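A single protein chain has been removed from this complex, and every other one stays in its place.
Labels A and B are assigned to the chains in the order they are written; within every chain, residues are numbered from 1.
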């Protein structure tokens, strides 16, 4: 077996600290090369990726986890709903057209789903 | 592959607007004939199906999504717990004896799980 795959789902900004701790704990439990981790933000949670918002974003943790292979994703429907410009979100964040479709596709590919 | 299957889980009334946006976004991303969508409401969230409650239910969206093939389901344990009569819930809502069992059975059949 190749390793574990998991997609974390977040749609509330007040869950980001909890989510980042969850992801760190998972990486500490398994070596990061043994687990594929994706973090999918939709609804208001995409604001956390936007440097121009005043959300106390823990950029250090995001960058550190990204360097360990964690993929951070933003839902484009949500970016549009909150008038967030793509040039304002961190460059290591990927954008997908529809966050919910990403959640479905990944689970279909065998990813576990965790909603902190 | 036949298409995607997903069950949305809701147990809090203040999540309905978010959930309905999620479902709409999914249908706009995939044609509705390529994805089977079920919305399973248990706990207090079943009240949203009851016209006699004063919950600002977005009936138009429910009906429009239903016409596009989305199945809306209510947990009968929850209906009983809140003394909701079946004749008071919208006629396009299906009732299952236990919502949690439906969540397990559907995931077992390959449905993805999303909890907005």
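Odds and ends about this structure:
Basically, a residue touches a chain if its C-beta (ideal position, glycine included) is under 8 Å from a C-beta of that chain, and two chains touch if they have at least 3 such contacts.
Please read all numbers here as calculations on a predicted model, not as lab measurements.
Although one chain is hidden here, its contacts on chain A can still be listed: residues 4, 6, 18, 21-23, 25-26, 28-30, 35, 110, 112-116. In the full complex, the hidden chain is touched by chain B at residues 9, 11, 42-43, 75, 77, 97-101, 103-105, 107-108, 113, 115.
We take it that only the chains that are shown with their structure count from here on.
Here the CA centre of chain A is 26 Å from the CA centre of chain B.
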